[in-house]
Every structure is written in structure tokens, then in C-alpha cells.
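This part shows chain A:
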Amino acid sequence: MSDFLQMGLTGLSLGLMYALIAIGLTLIFGVMRIIQYAHGEMFMLGAFALYYWHAELGLPYWAGVAFSAGLIFCLGAVLQVVLFKPLQGKNILYSLAVSLGLVLIISGSGQLLFGTTTKGIPSAVSGGMLIGGAYLSYERIVISAVSIGLIIALWAFLRHSVTGFAIRAVAEDPQTAALQGIRTDRIHWIAFGIGSAMAAIAGCMMGTLLSIVPTMGFLATIKAFMIVIMGGLGSVIGALVGGLILGMIDSVITTTISGDIAIILSFVVIFLILVFRPSGLFGQNWD
Partner candidate 1 sequence: MHELEARGLQMKFGGVTAIAGLDLTVEEGEIRGLIGPNGAGKTTFFNACSGRYPVTAGEIRYRGQKISGMKPHQIAAEGLVRTFQHVTLFKQFSVLKNVVAGNYLHSRHSYWGSLLRTRKTREAEAGSVARAREILDFVGLGALMDQQASTLAHGHQKMLGIAIALAAEPKMLLLDEPCAGMNSDESREMIHLVRRIRETGITIMLIEHDMKVVMGLCDRITVLNFGNEIADGTPEAVRANAQVREAYLGSQAHVA
Partner candidate 2 sequence: MRKTSPPLLMNRRRLLTTGAVALAAPALLPRSAFSQTHKTIKIGGAVPLSGPVAYWGHSTAQGFTDGAAVINAAGGVMINGEPHMLEVIDYDTKGEVADSRAATLRLVEQDKVKYVYSQAAASTVGMLQVTEPAGVLSIVACWGYLELFGKDYPLHFRAEMSDYEQGFAYLPFMQEKYGKDALKTAAFIGPNDQDGTDCHASYKRLMDYYGITQKSAEFYNWEDTDFYPIVAKTISDRPDFIVTSPSPPGITASIVKAARELGYTGPISSPAASETTTILEVAGEHADGVVLPVTNVSPSTDTQKAIEKRFMDRFGTFNALAGNYSWWIYSLKAAWEMAGTAEDTKAVAEALAQVQLDDTYVGHVKWGGEKSFGVARQGIYDCYTTTIDKGVAQVEDVRFPALPDDY
């Protein structure tokens, strides 16, 4: 019995972590329609920002998370203004090519600046508890709590706050939004900054739980895109549900059968969703 409980708990906490990576992408890809391939690099930079803040300088952990989120928010905003703004209105493939260039630059320079040795961030919380034979570390509880908190915060922000409403308006129809007096350029870089900051926070959480290396961004990007598609473009709840589904697939299938099957299966699920229900579980159809 404890094996199933263990699989369930692992799947749940894994799912929440994946959702945390994906909600940032929901904002950038789902809402602003930019194929941000370098989302995983923001995740990686966030983790390293916390590493140098907390592990190297020994400054407090949670302040480190806030610092890393703020730093990557600015980076995301600058990138949007410098690289993605000139591409607005152009074919979406151009934003893909630019973000691909970003991936190469950031992961390449990451290996130079941070070195190739893997690092670890000592976590703020240690120890764990046993529930019916299954082990759940406090760390995972904290991280799951942070994930849920952030997801709800983003959902509320998009639904109820003025800027959140403006972001959704700009995503829906930039021209009409501009006519309503929304400064679309400002909204673009704010949304981009928030999305990147979310990825940075996910990086901090994952960084404490596992080891960090400059090339870890790539798989995070793949997982994030899978979740956003499964959950539905632009839907925050979709990102949460998509993350949990992927977390469960990874945990259960890897533990019972094998890791390779888990990945193949999740891609087949992605393909079927896109073919038979393009708007995903909760998203609205784009065109």
C-alpha cells in the first residue's frame, strides 16, 4: 500500500512543481502568443541567482527567492523590449527563432559563468515525516504550498486586478485594447516579466530540492510546453491540471514500467489532445 501512497505523493508534488514552471509560460505563450523557447533558461537563471545569493553569500533563503524573482522579472522585461517588441505583428516563427537564439546564448554563457560542475542549494527546511509508510519531506510540502499559492495568486491577478485584466484584453485583441487607452507596450513587457519571474521562482524551488546545472533549462522548457498544451493555452487552471497529469504520468509510469515509456506516453497524449481538442482541457481556441 505504501508504494501506491508514495507514488501518489511523489506524483502530486512533482505535478505541482511542473505546474509552477508552466504557469509562467501560460502568461507568455498562452496569453501573449510568443513562443518563448528560453523559458527554461529563465528557470535556470532563477535557480543560480538563488544559489549565489543563499549558498555563496549566505543571505536568507526567502529573501533570495524574492531577489531572484525580481532580477529575472527585469531580465524578462528587457528581453521583451529589446528582442520581442520588434517582432510584434510578424509571423510567430520569428519569435521562435529569436528565443532559440536566446537559449543558445544563455545556456552557453551559463556554462562559462557558473562552470559545468553541478551545484546544490541547501534548503530552508529539513526533515520529513512518514504517512502510512510513505515518506514526505517538509521541503516538498513547502514547495507544493508555494506552487499552489503562486498559481492561485496568478489566477486572481489575471481575473481581478486591473493590470491582469489589461493583459487579458491585450492578448484578446491588441488593437481594441489600445483603443481603450491600455498602453499595450507596457503591458507586453509587464506580462513577459511576470512570466519569467514565475519561472525563476520555480527554478528556486526545484533548485533546493534537486541539483542545478546550466543545461537544466532545456527539459524544463519541454515540460512547460507540454503542460500548457495539455491544460489549454492561456488557462491558469489548465496549467495546474496539466502539471498534475504530467506529474502523475511521470511518477506512476516510471515507477511501475520505465522512464522511457512515461515520456513516450506523455507525448502521445499531447498529440491526441492537439488533434482532437486543440483548445486543450480548459483553454479557448486561438483562431
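How these were chosen: all candidates are chains of the complex that A comes from, given by their letters.
Going forward, a residue touches a chain if its C-beta (ideal position, glycine included) is under 8 Å from a C-beta of that chain, and two chains touch if they have at least 3 such contacts; residues count from 1.
Please read these numbers as outputs of a predicted model, since none were measured by experiment.
Asker: Looking at this complex, which of 1 or 2 sits next to chain A and touches it?
Answerer: The candidate that touches chain A in this complex is 2.
Asker: Where on chain A is candidate 2 touching in the complex?
Answerer: 3, 6-7, 10, 14, 17, 55, 107-108, 111, 115-120, 122-123, 126, 128, 135, 137, 206, 209-213, 215-216, 218-220, 250-251, 254-256, 258-260, 262-263
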